[in-house]
Each structure stands twice: as C-alpha cells, then as structure tokens.
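Excluded from the complex is one protein chain; the other protein chains are retained at their positions.
We just call them A, B and C in the order they show up, numbering each chain from 1.
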Amino acid sequence: MKKLINDPATLIQDALHGIAAAHPQLRVDFENRVIVRGDAPVRGKVGLISGGGSGHEPLHGGFVGPGMLDAACAGEVFTSPVPDQMVAATQAVDGGAGVLHIVKNYTGDVMNFELAAEMVAADQGTEVVAVVIDDDVAVQDSLYTAGRRGVGATVLVEKIAGAAAEEGRPLAEVAEVARKVNTYARSMGLALTSCTVPAAGRPTFELPDDQMEVGIGIHGEPGRRRVPVAPANEIAEMLVSPILSDLDYTGGDGVIAFVNGMGATPLIELYLMFNEVTQLLAKNGIPVARSLVGPYITSLDMAGCSVTLLKADDELLRLWDAPVNTPALRRGV
Amino acid sequence: MKKLINDPATLIQDALHGIAAAHPQLRVDFENRVIVRGDAPVRGKVGLISGGGSGHEPLHGGFVGPGMLDAACAGEVFTSPVPDQMVAATQAVDGGAGVLHIVKNYTGDVMNFELAAEMVAADQGTEVVAVVIDDDVAVQDSLYTAGRRGVGATVLVEKIAGAAAEEGRPLAEVAEVARKVNTYARSMGLALTSCTVPAAGRPTFELPDDQMEVGIGIHGEPGRRRVPVAPANEIAEMLVSPILSDLDYTGGDGVIAFVNGMGATPLIELYLMFNEVTQLLAKNGIPVARSLVGPYITSLDMAGCSVTLLKADDELLRLWDAPVNTPALRRGV
Amino acid sequence: MDTKDLTAWIREFAGLVAQHKDELTALDSAIGDGDHGVNMDRGLTAVVAALEAEPPDSPSALFKKVGMTLISKVGGASGPLYGTAFLRMAAAADSVLDGAGFAKVLRSGLDGVVARGKAQPGDKTMVDALGPAVDALDAALASGAGTKAALQAAADAAEQGREATIPLVARKGRASYLGERSAGHPDPGATSVTLLMQAAASTLGS
Partner (left out) sequence: MDTKDLTAWIREFAGLVAQHKDELTALDSAIGDGDHGVNMDRGLTAVVAALEAEPPDSPSALFKKVGMTLISKVGGASGPLYGTAFLRMAAAADSVLDGAGFAKVLRSGLDGVVARGKAQPGDKTMVDALGPAVDALDAALASGAGTKAALQAAADAAEQGREATIPLVARKGRASYLGERSAGHPDPGATSVTLLMQAAASTLGS
C-alpha cells in the first residue's frame, strides 16, 4: 500500500488539520470531527448537515460553506460517523429554523443519523428532518435489498437544497427541494481498479487487468457485473442506458449532467467521458442544461467514474446557479 | 492499461469536445487545439496564453477565463504543442496590448514557443513577450542541464499575471509580475507510482511496491533518487527542505503554499500533506498567507504530490485574491 | 451472574474480536466494505477502556456504558445495532442475573437489533446468529439445563446460525447490493455475534 499518510489510525484527524489550515473560513471541531461553516449558526436559516464515511473527499467537508452545507461529519474511512458527531453538528448549525440531515442511503448512515435525531429530539428540541438519498440504479430498489445507495446525487442535493436554505425558505420546503432532487436524479458508476482502505492495507477487491466492474459502489462494494475493459463510448453507454431506462428524462428543461471521477482517474478522461455522455443524451433528445465534471464524490484511490443525471426544471436550475462558496464548489462569490 | 478512452490517437480531440460541452463560456478551436476565453480578444487587455503537453489537466485549459489565461494550447500527451497552435492562440487573444507567452521550461516547449514568436513577428507584428517558468528544485540549475523544469509555479503565474492583465496593466508589467512569481516560487514533487502514457500503453517507469521516486517531473521523468516509502511527515520534509534551502522564505509576508496532487492521489491525502507542510513551515517561522490544495497540475494517473511555495508580498497576495472565473479556479465571480 | 461476571464476559468478547479482527474484516471484504473487524475492535477497545476507567456498579450500568460507547465509537451498521442491543439489555437487566434473567436480557437485545435494523430471520444478518442463540438458550433452560450448559447450547446455535447464513442471499445491509453474489459467504455480523455468545459460554455460569 502506497499512501501519503502517517498512520491509518490518525489519517482522519491529520487530514482535518489540513482542511482547517487550508480553509480558515471553516471551523473544525476536532473532537467531534465536524467541519462547520465559519459563521454558523446563521440566525433564521435552516441548517444543512451531512456526513458519512471518509474517503469520498471533497464530499462532504469540501461542500461546507455559504450556499451549501452548514456542517459535515467525517466518519472513519468508509464507515458512517457516529451519532455524537451528528448531534454536535446539529447543535453547531441550529439557527432556530431547524436542521436538515442529508443522509446517503446506507444501513449504517441511516441508523446513525436516526439515533442522532432521537438524541437531538430528547435533548434539545431542535426540529430535525432527514432526507435519504438513494440514486444508484446499479442496485435494485426492492424489498430484497437495503435499497438504492446514495451516490452522485448527494452533491447535487447539497448544492440545491443549500441554495434553497440560503434563500431563507423554511425547513419543510428545503427538505422538499432535497427530496425533489433525489426523486429526479439517477446515477451509475464503474471501476477500473479497486480502492485500498488504509486500515486494510490491500485492495478491497481483485480486478484483473482486462476487466472492469460495472455498477460499483463508492466503498468498493462490487457492482452489477464484470465485463472486459471497453472503449469509453461503450462505457458511457453502460452507464447512461440504465439511468435512462429508469427515469424518463425527456420533456423537461434538460438535465444537469455530472461526470464524477472516482479518485484516481485523470481529469482528461473525465472530460472525454463527458463528451460521450452528452452525445448519448443528444441521441436521446435530452439537452444538457448544466454540467459538472470532476472528482466530487470519490472512493479513495479507485480509478473509474460515475454518471449522475438530474432532470431539471426552472427552480432546480435557478438554485443550481445560485452563489456558493465552499472549498470544492464556488461561484458567484 | 486501463483508461477511459476510445483510442490514444483521438484522446485529445475527444477530451476537447468534452471541455467545450462542459464549459460553454469557453471557445474551442478544434483544428488548432486551442481553448479560448469566450469573449477574447479583450480590447486593450494584454492577452495571456500558455500551453504544453496534455495530461496535466486542469493545466492549462482549465485555467482559461477572466482573471487568468486568455487561451491555452493542448499538445499531444506530454509533448509540447506545435508553433501553429501558439500562433493561432496569439491571434485569438490579441486585443491590441500585446500577448504574454507563459512557457514551462522544457526544451521542446521553449523551442516551439520560440518558433511561434518568430512566426508571429514575421506575420502579424503582435508584440509577444515570453516568460519561462523554472521552479523545480529537483533539477540542478546549471550549465550542465536544460535548467529547472517548470511545474507548480505555472499555476500561480497564470493566476497572478492573469490578475495583473485584468487590471489593464501593460505587457511589460504583466511580464514583470510573471517573472516575479517565478523568481520567488520553488517546487518539489514525488511519485508513489508511475503514470501510463496512453500511446505507450504501459507505465513509463517501474517503481517497486516499497519505493518512491523523489524529485519526479510531471512527465514521469525520473527524479533525484529512489527511497523506501515513508510516512507523510518524512515525505513532507523531503519536499519542503530542498525548497527552503534554495530560497530564503523568511522575512516576507508569508507564503502561498500549494500542495498539488499528481492525478491519482486522493484529496484526503493531499489535505494530510498540507497539514504536514504547514507544520514544517511553522517550525521554520514561515507563515502561510494563502493556500491551494488539490490536483491542479497533474501527470495523468501518477500517484504522488508536489509542494510549491511562493514567497509573497502585498502585491502578489492582492493579485492572488483577485476575482477569477475559470473551470478549475474560481472566486469572486 | 453479577456485574463482575458480566464485565468479564464483555472483556472476553473484546479479546475474541481483537483476535479475530482480520478474519471479520476479510469476511466483510467479501460481501461488504471490509471494516467490520476494525469497527468492532475500535468500539470494544473503547469499551474496555471505559470499563476500566470507571467500573460500573450494576449490570444495567454496565450494559448502558457498553451500549453508549459502542454507539459513540463504532459507526457503520454494527455500531447502532450492537449499541441499541446493549441499551435495551440495560433496560431489562436486574441487579443480579440468573440464567433465565440473562436469557430475558439477551432477548431484549435481540428485540433492539430487530427494532433498529428491521431485519427478518434469513436476511443474512447478525439476527441469524443472535435469534437462534436466544431461542436455544430459552429452550435449554426450559429443558432444565444448567446455565453453563445452556450458554454453550446458545453459542453452538449462534455458530450454526452463522454457518446457515453462508448459502443465503443477503436482503439487508451492504451485502444486499450484491444480490445472488452474496451467497457462499458467511455474514460478518453473524460471525461477531457468535464470538459474543462464545464469550458468554466461556465466562458466565459455573
């Protein structure tokens, strides 16, 4: 294992110190491993928190700031944070208008956020609403699974719901916006290589040199199937088709198209993939209204990418375009 | 080789189409492989162009936009662009106040930009000044080498000189600012793994699982020495020490500290490295005035990082803070 | 069994998990995300430290401390599940437990896991080891077995339950993403529950 770390046991803490040093506009609660917007709590504004296992950077800490998250909880690598962290984050951002919990749909995340909400309800009386993100079409959404995983849509939810909160909208409406994004977003990912969890020290799965894993999760969870490595245009097809067969994207105001890098894939390849994706969308009569290309929700050092498509309307586009000022996403300010 | 590409021969062209699709505010000249700011030429403003081999994205195309570059030329992977491209870029951004060529110090880049300048001089009479960036302390700067390589400082030069040009300053002054950044910036890089050039199809160099290459170039050029893999704090020392022994960083207004990812290194590790770097700087009495952490000048799928330190003063900090609106760096707009 | 005995049980469980950490992680790599051993070990190390720092004075206080610590330190799916189990056990525990009392406490823990995780028997989760263990404990006690023997029966049932998860297709937790590909591997959580029950059999009852 080759990593720029001192010790797997201190990785998160060391990285949090780096985040604090690089972004003085953020506050880092090292004990609770919570990254907080410097001016939190913002009086009268709905607070947005999210969090999850580490190893997906810039998600979530890189999206803390005006116009997006108020706080993010950093769990151990690929392990959901503990309720104490969500409680601390909720307290830190509670400006009197309630707090939205943005939860990626993994059993651990859901249960830990649930416990946190129970603890907040018992102790403080802050109003908390949780929205669970489940956009990954690689997983069958049925009674027989834990349901779809939350992946790329999380970034879009945090941006768009963050903008809604910044407008001063009440908790119920902000939650509604978040749910709307989740309802109209679908994702599908692919790995060319495995990631290596520092504490494990070796690749999570073995993937032969001529194979790739389609439908991968962001924790190295195996995907739908293994297929021989293919050219980018075929890969784009493998990612876009299942999305388009899951949701009717025609007839709206186009899509917000998001091509995400898994961590070890160079940007030049992501742009190339974005080209393939837009061509497929054009073929299907779906205009691209906005785009995002880059490593925004990663899986440590995994090579690969994911595609997220959000069916947009006027409101979503306006909120998408709203100013945001975070380490990883910034515009208009 | 596992890459998200169709064919090494069409990689650059395919990626340029992706860039054009993702960033409608840019203009892409596909024939010449030049990425141009949408509103170029800006009347009365000095034009800034740069360019180099592809494979370092977001450098340079990701830094085209108001406040930074006016155009970027994309060469083949790791191969300097040809003069026709620089000529086309120069023409596209010539707003009547002359054009600055920002050239990384590699024999090929220098000669191709030189030829381009000769061609421009013969044909158009646009005033061109070239500034050569050579900040890599891994290379001995002596009569016996091609001189130091241009690496991380390039990003800082493009940002800071871009801001100077945006202020309406004349060509000579903008060039002076660019030279000043280069004079006060030093870099040092390290590879944990080799990159793989798509056309070659296999890693540029072999690096055993327990070794790393210190002083690596951004094209997979071998570095100063191979050493056993080490913890991040020792790695930071290996990168920061040679920089500090090369330039006296004390007594200024602190540094702009830039920890760069080589392409395949996760952001969490870069933040961790940034923490180590700031601690070393603190030990040496050097305050960090500004920071930049992320993959900004990459080497395809190489794992590793580089550190760039720019000794700052009021002017450089002011220009660093100035608004910029490019795909990879944006603030204040 | 008093607070001291039950503390020994928890310590033994922590020891077994530390010992089997890599195995648990390897099992979780096959059908999950490869952290179950690390998660449980982190939590139980914190539990042991907490019990040493401030030894609890009743079974209820002990279980509460174990539950709170696991919730605060483990994260993932197993943190809330084990944590909820111990909190429920705390609520159900008298100051001294006989075999039947322990069985009642353990069933409360099982109920907590089910309430929190909504898993049914056969979903390929820790429920598939804990459920049979609790049932076997009840049955053995009902048929007149001594506490020690009954706990051994419970541990054996947990082990069998764990073995029985191998052919199952997971319907809960990360392993469910794998669909059919989850079959052929034992469930990591069922494996750590087996250690919990083995620790009980070796430390509790006389």
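Please note the rule applied: a contact is a pair of C-beta atoms (placed from the backbone, for glycine too) under 8 Å apart; a residue touches a chain by one contact, two chains touch by 3 or more.
From a predicted model like this one, the values you see are computed outputs, not experimental measurements.
Although it is left out of the displayed model, the omitted chain contacts the following shown chains in the full complex: B. For the chain left out of this panel, the touching residue among B:Asp70, B:Asp94, B:Glu221 or B:Asp301 is B:Glu221. Contact with the chain not shown here comes from a single listed residue; of B:Thr10, B:Gln25, B:Gln124 or B:Thr145, that residue is B:Thr145.
Contact with the chain that does not appear here is found for just one residue of B:Ile5, B:Met68, B:Val197 or B:Leu272, B:Val197. Against the chain not shown here, chain B presents residues 53, 75-84, 106-108, 111-112, 114-115, 138-140, 143-146, 149, 197, 199-200, 204-205, 217, 219-222.
Everything that follows uses one rule, which is that only the chains that are shown with their structure count from here on.
Relative to the whole-protein C-alpha centroid, the nearest chain centroid is that of A. Measuring from the averaged C-alpha position of chain B to that of chain C gives a distance of 55 Å. Chain A and chain B have Cα centroids lying 29 Å from one another.
In terms of their C-alpha centroids, the spacing between chain A and chain C amounts to 32 Å.
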